[in-house]
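The structure is given below, and queries will be raised subsequently.
Missing here is one protein chain; the remaining ones are kept as they sit in the complex.
Chain lettering (A and B) follows the sequence in which the chains are written, and residue indices restart at 1 in each chain.
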Amino acid sequence: MNAYPAGRPLLEVSGLCVDYGAGPGTVHAVVDADLVLHRGEVLGLAGESGSGKSTLAYAITRLLRAPGMITGGSVGYYPQPGTVVDLLAASESTLRVLRWSQISVVMQSAMNALNPVLSIGSQLTDVLQAHRPNLGQAARQARASDLLAMVGITADRLGSHPHELSGGMRQRVMIAMALALEPQVVIMDEPTTALDVVTQREILEELMDLRERLGFAVLFITHDLSLLIEIADSIAVMYAGRLVERAGAAALFRAPRHPYTLGLLSSFPSLHGPRRRLTGIPGSPPDLRQLPAGCVFHPRCSYATDRCRTDAPALIRLGARGDAAAGGGPRAAACWLQDGSAAPPPELAVPAPSEPAAPPAPAPTASAPPAPDLARSQP
Amino acid sequence: MYVISRRIGFYALTAIAAVTVTFFIPRVMPGNPVSAVLAKMQGTVVTKQTLAALQAEFGSDTREGLVGQYLHYWNDILHGNLGISTSNGMVPVTTVIRGALPWTLGLVGTATVISFILGTLLGILVAWRRGSWLDTLLPATTFFQAAPYFFLAFLAIDLFAIRLGWFPAVGARNTLDFPAFDWTYASDVLDHAILPALTIVVASAAGWIVGMRNVMITTMDEDYVLIAQAKGLPKRRVIWYAARNAILPSISGFSLAIGFVVSGALLTEIVFSYPGLGFILLSAVQEADYALLQGIFLVITMAVLIANLAADFVYVYLDPRTRQEA
Partner (left out) sequence: MAIGSGTDLDDAQAADLLELYPNAPASRRRLRLPRSPKVIIGLALLIGFGVLAVIGPWIAPYNPAQTFSTTASFPQPPSAAHLLGTTQQQQDVLSQLLAGGRSTILVAFVAGLIATVLSVIVGVTAGYAGGLGDDLLSMLANFFLILPALPLLIVIFGFLPPSQGGDDVLIGLIIAVTGWAFGARVLRAQTLSLRTRDYVESARIVGERGWRIISFEILPNLIPILASSFLFTVLYGVGTYTALAFLGLVNPNHVSWGGMLFYAQVAGAEQSGYWWLFLPPGLAVALLGTSLALLNFSIDEFINPRLRAAGLSRRRARRAGVTETARPPRRFVLGVTPVLRSVPPAGDDGRPR
């Protein structure tokens, strides 16, 4: 986990709602999502398949495919302090200018994301051609070679086609492509899920390295929470289209506040520490067309109260120490247990670690679950 | 390249098989082709040589065994001897075909290329502008695709040539003029070619339009097209990226469809009395000129094979994935 100081807000999502289809049978894929991405920050978006994390990310840049539709909320992008672009109201031409030069995307499968009939050199230079028309042919080629060198690929591969490269190389090409115009935000949609574990590690390290050098912010989407613990500054957890918890990485990890997060964290085996029973989460994710009333998680929640069955909780702001506070910091959880009316169960009230200046030295209390190891777990 | 040489091998086999088929058909069919030919030739003098030639051609001559006849047939073919045309005054079949082939190549070749290009472009347009009024045109195209070529030819003649009088109804050129390389001759040829070409284009373009549209729609769903949009590339570029991939199945389809288009074009020629292969094909059928019939069939098959080979070359050029050595 990096202690990169978060800069000013770069991308602000508030109350975003995304639907698939319309009329009866509409799937509410994302409901009331609030996010803030700061300059240079790595924000992890975690959740199961169908939780809406990819939908949210693509909706932000209006790249969501049909029949997806944005039905509410706002997305503001602040390229410089003081200027704001409303991405939901932006015209196609505005979007075209912003895309890739400010916000770029790395997708899960490089084999599908790279055009199979074109050379990778041309796929690197086409953005240069579109966004930097002053660059000449030679300059573009030089920049393309530089980009490849940046991810550790020799320039003689400029003429190769995607099918001639290995999986790891293709992913690196995608990363190089995403950084071609030095954007401020890079959205990464499960960029390493399709790779073997060794390559996964290499690529992640190169990625974080590049981020230190170039200073871009990352919206990292994954189902692997343990991965985020290592690389993310803050994490947002999604369930059934809703944001259920939002916190700094260490805080989330050590002191979860939402039963779902707790369940996720208890699902990984740790390599060290005493042996314990893996609990997991009973039940399965709901059908998005027929959601339970009240809190969407309550059927699977061992702490569910009567109120949970009838009222859906909004994101409740929590203070820096992870407790309900009037002012409200960036930390939030959508759970009635945290609304301050009663003391939450001890597993959900572990004192949060202080704001990270140095990696916290955990001293687990008897009632708190043993801290899952920082080593990676199998996804 | 490995892929191309495999295809050439296959085409060679197909050619051999086609020749074999033409060899066996008159021998396998019930009835006696020789007497049928002779029946049609009543009124002309039949010499002994002619009779012998006919018998040799159709296998009634039992001096050689079947294998011998087969080899003899191959020998003739490879020497460019396709037999004697009984309905055209006993001239060699090759002469008759040579007279008609340029007209067919000109008309059908041009019309097919135009149809393919037009159909593909329209297909891209319809796919790109999905949900617009263009979608309503699609069922109309199925009508034109389902209508027989020669029916459309009838309509074209009746409407444009007879009632409106815009174009000539018959033939490839004004037969009273001598062919010359000047503008009047060229414009005359063009004038006569427009209606037949239009018929062929209208009848065949529908297939390309629908095919290309369907592939484009599937292609536009691909990740790399989404990334192209995410890159902020101009719209034209994005369409090009998608189309560049989508055209590959269309080219495969071209190979499949060329047989159909050629068949339809031949029928169109008949209706317009256009002096191409279709026209002499009909007279060969009516006059039981079997040698000419077989000759035309072989020529058409060879042309289709060559067209297929050309399409294969284009495909391999356009798709780098096929260039990998197997």
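Keep in mind that, in the parts below, a residue touches a chain if its C-beta (ideal position, glycine included) is under 8 Å from a C-beta of that chain, and two chains touch if they have at least 3 such contacts.
Since we're looking at a predicted model, the values are computed, not measured.
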Residue of B:A17, B:M90 or B:A186 in touch with the missing chain, whole complex considered: B:A17
Selected from B:I8, B:A146 or B:A186 as touching the chain missing from the view: B:A146
Residue of A:L35, A:L64, A:L165 or A:A180 in touch with the missing chain, whole complex considered: A:L64
Residue, one of B:F154, B:F167 or B:W240, that touches the chain absent here: B:F154
Contacts of subunit B with the absent chain, listed as residue ranges: 10-11, 13-14, 17-18, 21-22, 25-26, 29-31, 33, 36, 128-132, 135, 138-139, 142-143, 145-148, 150-151, 153-155, 157-158, 161-163, 169-170, 207, 210-211, 214-215, 217-218, 220-221, 225-226, 229-230, 238, 248-257, 259-260, 262-263, 266-267, 270-271, 281-282, 284-286, 288, 290, 293-294, 296-297, 300-301, 304-305, 308
Missing-chain contacts mapped onto subunit A: 22-23, 26, 28, 31-32, 58-59, 62-72, 88-89, 92, 95, 242, 291, 293, 312-314
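As a working rule, only the chains that are shown with their structure count from here on.
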Contact set on subunit A toward subunit B in their complex: 61, 63, 65, 95-101, 104-105, 107, 109, 112-118, 126-127, 130-131, 161, 163-164
Of subunit B, residues touching subunit A in the complex: 221-224, 226-234, 237, 241, 244-245, 248, 318-321, 324
